[in-house]
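Below: one structure, written as structure tokens.
Rather than the whole complex, this shows some of its chains in their spots.
Note that the chains are named A and B in the order they appear, and that numbering of residues resets to 1 at the start of each chain.
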Amino acid sequence: MWMETKVDVEASRSPASLSRRVLNSLLVCTGDMKYLDQYIQDKLFVLQLVVWGLRGVARVILANNPLSGAVILAALYWASPWQGLLGTVGILASTLTAVVVGQDSADVAGGLHGFNGMLVSLLMGVFSSAGDWYWWLLLPACLGSVTCVFLFSGLSTLLDRWDLPAAVFPFNIIIILYLLCTGPNNPYFPHHPTTPPGATESNVTELIAVQVMRGIPLGVGQIFACGDLGPSLIILGAVCLYSPLLAVHALLGSAVSTLAGLSMAVRHDSLYSGLSGFNGALGCMAVGGLFFTFSWRTHLFAIASAFLSAYADIALSNLMGTVGLPACSWAATLTTTLMLLLTGSLATYRIPIGQVMAPEQNLRSRSQWEAGNTDERESTDV
Amino acid sequence: MWMETKVDVEASRSPASLSRRVLNSLLVCTGDMKYLDQYIQDKLFVLQLVVWGLRGVARVILANNPLSGAVILAALYWASPWQGLLGTVGILASTLTAVVVGQDSADVAGGLHGFNGMLVSLLMGVFSSAGDWYWWLLLPACLGSVTCVFLFSGLSTLLDRWDLPAAVFPFNIIIILYLLCTGPNNPYFPHHPTTPPGATESNVTELIAVQVMRGIPLGVGQIFACGDLGPSLIILGAVCLYSPLLAVHALLGSAVSTLAGLSMAVRHDSLYSGLSGFNGALGCMAVGGLFFTFSWRTHLFAIASAFLSAYADIALSNLMGTVGLPACSWAATLTTTLMLLLTGSLATYRIPIGQVMAPEQNLRSRSQWEAGNTDERESTDV
């Protein structure tokens, strides 16, 4: 951020930079809001923790903006206060654990240790059949969130060899282990069994087009295991605040994923609830602008990634459904990892994991860098 | 190839090289036929595509010779025109995709992006219960073949750290995902359920020795999912054209694998159809001469690899059969990967993946290299 600011200052000497400065001041609440990190550096620990936590909330949906996080958390509390509480507990437990076990402070400040814990807690609440406000659930929620920090750290070391992110692998592993551990009829922590999307015996009624259309924005909400339209739209808005490009890809991915679901004749309520859509949304967002500089090529790859995530999700759901488990976001995580490993034309657009910013900033930093290259060449000519 | 030619030219000055030159001109249609790559370099794209595709066909059975590929493709069309068509579509779809997404051109020219797509298409046809000439099947066949290119590229990056080939991992993953995705009773793409080889309740009749013997060459054909004796023998002949050593190992591996199947009392029709044999054949071929210089030691390791592949295949078939899935060639692929990772005496025979040629050429290049070393030492002495 400091370097960027310096570049801006230098740029401001030229008359052409006025519009860029105006744009910058408008964009103060969007993007990564990295200047906030400097601002809170010497503030109270509680304030820092809040910012780190909110970044973690946004990280779930690949955003990195505490304001987006706050909006999303509000939407979750609106959808279900109990779920909101579980999410809050999860994010605090895992972020605090990361501080205690001495994880890299930049990672903690970026919210990288929070989002897995939050997802684990949220999903524990969703799968629990003990009803809301079953306070004992906070125990496994905390333990699961704490374990996420261990898994995130370990997997990062493992995947670092290929410059891959640990992403939501920890969440996917922990929630599966929790569901397996408690089993179908545990006396303390009972949970709902899962119906695989291929179990189509319930498809007796006609498919309602409006419901399917409604499933597309719900697919964005389902990333937070939220199945209500209002909160889902707010979540979409929060993503838009971070990066409009990412929001467009979220909707696009959810639509593509629903299409894939239709082509495989999955269960209707899977389409209606948005459960068919969220893997595609994640797969599309990750490739379209976040980990790769946006262009029409990466856009096409993002659509391919959404299709692949969607089909892989149906396959994995059918597989894991045979032992009563959900497929969570395994499909999107594996597909994104695959896309990051690709060689060929997509690899030329890849942004190193350490330098990933909001899609718009990725684009800007690339063009600035190219412009810088041109300036340099010109100055050498003189 | 250029270097090899140069070596030959230099060698031709000595009188002892006559027999080697005669042998070389006889061997013009065998081995890797690398001179063809130079020849077609400035020809029509369609001609290039044909050669790349035929190399890909041969690659399925670890050969790398367009003539072998053409013979194999003819055998497949003879066994079943529909299967032949599916294979052709698969290989074209994946090779073209590899060109479009900008994969390494040497890999594409070597047919490395074709064989997975071909296998996926072939197996989709075999498992489909909609009968031959069900044209809709071309849709998933194309999509699956396209996805193979993505997986091949991603897995290559991953496995490159240990100099391991991506081999048929993409095929194995995609076909499993396809079968899971469509499920047991999909309205559009229905397929046969799989019977695990351990389900021995059908073993009421006596075992017929002739049928078991017949299963050994069929095991070679089953690498292409072909269960007819005639085409299987032609496929074996095509391998022999590429490398007689490889063909011997294919038969040997299939026999060893059938023996392993007998020792575990698998279903009789699994033995008769050659399904027991093909994993052993692949495991034996890979170790005996292809990825390791041939010697009596590697020969013993090849037999061990065949046994290991066969037993692992029975185990995986029983495991995956519980959810109605076939084990495909997971066993052989995993075993070969394990063998390539081994340290100790086998590792000294290992050929780096980038320099793998036909077994006979591997032997020749090693002995030439050793002879070269001796010459050098002698010239230093003078």
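Here is the rule we go by: contacts are C-beta pairs under 8 Å (C-beta built on N, C-alpha and C of every residue); 3 or more make two chains touch, one makes a residue touch a chain.
Since this is a predicted model, take the numbers as computed values, not measurements.
Asks: Assuming 2 chains are placed, give the number of copies in the entire complex as this structure defines it.
Replies: 3
Please note the rule applied: only the chains that are shown with their structure count from here on.
Asks: Take the average of all CA coordinates in subunit A, do the same for subunit B, and state the distance between these two points in whole angstrom.
Replies: Roughly 40 Å separates the two chain centres.
Asks: Considering only the defined contacts, which subunit B positions touch subunit A in the complex?
Replies: That would be residues 101-104, 147, 150-151, 153-158, 161, 176-178, 180-188, 323 of subunit B.
Asks: Over in the complex, which subunit A residues touch subunit B? Could you list them?
Replies: Listed in rising order, the residues of subunit A that touch subunit B are 161-162, 196, 198, 200, 263-265, 304, 308, 311-312, 314-316, 318-319, 322, 337-339, 341-346.
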